[in-house]
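Only a single protein chain was left out; the remaining protein chains are all shown in position.
Just so it is clear, A and B label the chains in written order, and each chain counts residues from 1 on its own.
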Amino acid sequence: MRHELTLRIGPATFRVGSAWRAPIDALARLYAAYPDQRGAIADFTVRLQPTSLARRWVRPSIFITGDHGLADAAPMSLAHGLLAAEMGMNLQMALGWRRHLLLHASSVEKDGRALVMTGESGSGKSTLAALLGERGWRLMGDEFALLDLDSGAILPFPRLVSLKNRAIDVVAGAVAADRMGPLLRATAKGDIRHMVPRADAVARMTEGAAPALLLFPRFGHQAEVRPVGQGEAFMRLTQASTNYVALGEPGFAALTRFVTGAPARAIDFPSGEAAFDMVDRLWDELA
Amino acid sequence: MSAALLVRALRDPASVAALDATGWNGLIAAARAERLIGTLAWRLDGGAVPAAAAPILDDARRDAEREARQALWEADRAAQALRGLDVRLLLLKGTAYVAAGLRAGQGRFIGDLDILVPRAAMPQVEEALMAAGWEWVKPDPYDDAYYRQWMHELPPMIHRTRDRMIDVHHTVLPLTARQTPDAEAMIADAVAITDGLYILSTEDRIVHSVAHMLADGDLQGGLRNLWDIYCLLPDADPRTLDARADRHGLLRHVSQARRLAAALYGDGERLTVWDRLVRARLLARDGWGRETRKLLVFAFYLRSHWLRMPPQMLVRHLWTKWRKGHRPQ
Partner (left out) sequence: MQQEGPAMDRMKRYRLDRRDSCRVCPLDDLVLLYHPRSGQTHMVISPVPEMLERMVDGAPVTASDLHDRLARDYDLGPRDVALAQVAAQLEALEALGLVCAA
């Protein structure tokens, strides 16, 4: 393809090809601190291609695909090219990664132990992880947590943090301007802005941590902590995993080990400050 | 052209030693796009591959093993559902190859469960499957009527809880196609594998695979079809195969498949002009896994519809599809 870049995030290498320069330039700027992978054999190929021949130039419209793709993926505007590239990489992980159990969860680490947070989009797990990453924790990832099948450790996948709508201002206030990407207005998921993880998160992106606490956060509710049984935790994590079924027995072994080893709580929180208090308290108490 | 790289790697696994990173990226992208990555992984097993490629191939091998296991389970479930009917569970394509332990099944991608049953038994089979938890995938009345009236299978069904599809065929090609292979003869000559599962005879397996590749489809997935055929051919006696192909009206197609299999995966063969066009279509994929030669690909797409049905119907079908926004990939 005309423009390309090879990137490594955690254990995975992506070759991103694009019919346009802009998405590749945006990626290159925001991933500048990540390992240079030029000329590497990539785990996945991502393609940002025109939805039709004319759409390369006229109202450019991106079709996101690659080794793994969805036939009915919605086309995206070139103005959202960075988001398209990120979605293309996520798609490869979600559909194609087999070396770890992939959990749709954020994770942060302290003292060699990991806090894993999972929930629906909008639960606040991503924002919470981003903010904890600025408050003494190491950010391991805002979207995917990788559960190692042999060691049971959580491995990082510290891609750019994707901030949505109200979370944008909250986080932008806490980090330096050069770590923020362009504001992408009116995407299918609302306004989106990417944040580059701190240097230590990138430098230690192959370093795992034993899971010590599992939280199911829910933003926008009265503060409340509820215990979660192992069965419920297991079920919700299988739903939060895109490759549980594909991994078969090793996936079963890893996930049962996780839910029997780490305590789980559901937390409702009305604000970031309330969430920090709850996380600190539960971490001291349980982890 | 990375499809050419893929074909060469399958023919001669040692050839990958000469690939640089760009070559490997192209090879992997093409193998994934053609759904031959598992087959490639099996072919390259034990040989020297770069450290970065090894885990990709390991993943593909494990995926293929799991798919095979899952396919056999679906076959077992279908056999269970049809128990009590006087119908043998005759497996087709990938599931059959895996169940019978054939070389064509090694690392093979397996999607749906395909079975062949006598036309007269279709209503019973449909009823038994519904009772065991399968249900229709699409509620579109046009598609449904189209399938029942003209195609060689029931509309696809999916299992309510296991989320796996089954295709129940009663003929080899659509009723509208020019050739009419004798499905009842194929069913009569099927051979037992184990656990109440059956597979087509050595020759019919090849004829069936060729029918799908050359007399029916638009050659999407053609490299994989041809690999199946290449792996199945050594098991058959050439003269018996010719006689069988002739009986099903597909001798010309079987001969072409033999030439193409030898040219692409074997020791080479002289090709006709038409063979060369087919080969060009089969190899239309670039180093990013994209389909190239759009016009040629589109021509084969049109041809596939032309082969399947009389022109007036073709117009009606394409029109109905296009109104719904369908485009060839």
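The criterion applied here is as follows: contacts are C-beta pairs under 8 Å (C-beta built on N, C-alpha and C of every residue); 3 or more make two chains touch, one makes a residue touch a chain.
Predicted model only: the values in this text are computed from it and were never measured.
Colleague: Could you tell me which shown chains are touched by the chain that is not displayed?
Modeller: A, B
Colleague: Tell me which of B:11, B:35 or B:66 is the one touching the absent chain.
Modeller: In the complete complex, the chain left out is touched by residue B:66.
Colleague: Pick from A:51, A:77, A:187 or A:230: which residue touches the chain that isn't shown?
Modeller: Touching the chain that is not displayed is residue A:230.
Colleague: Would you indicate which residue among A:121, A:165 or A:260 is in contact with the undisplayed chain?
Modeller: A:260
Colleague: By the contact criterion defined above, which parts of chain A meet the unshown chain? Give residue numbers in ascending order.
Modeller: Chain A touches the chain not shown through residues 229-232, 234-235, 238, 245, 248-249, 252-253, 256, 259-260.
Colleague: Extract the touching residues of chain B with respect to the undisplayed chain.
Modeller: Touching the chain left out of view, chain B contributes residues 66, 69-70, 72-73, 76-77, 80, 133, 162.
The rule is simple: only the chains that are shown with their structure count from here on.
Colleague: Quick check: how many Å separate the C-alpha centres of chain A and chain B?
Modeller: Those two chain centres are 37 Å apart.
Colleague: Considering only the defined contacts, which chain A positions touch chain B in the complex?
Modeller: 1, 13, 15, 17, 39-43, 45, 47, 49, 66-68, 71, 98-99, 246, 248
Colleague: What does chain B use to touch chain A in their complex?
Modeller: Per the stated touch rule, the residues are 21-22, 24-25, 28-29, 32-33, 50, 52-53, 55-56, 59, 62-63, 66, 69, 288-290, 329.
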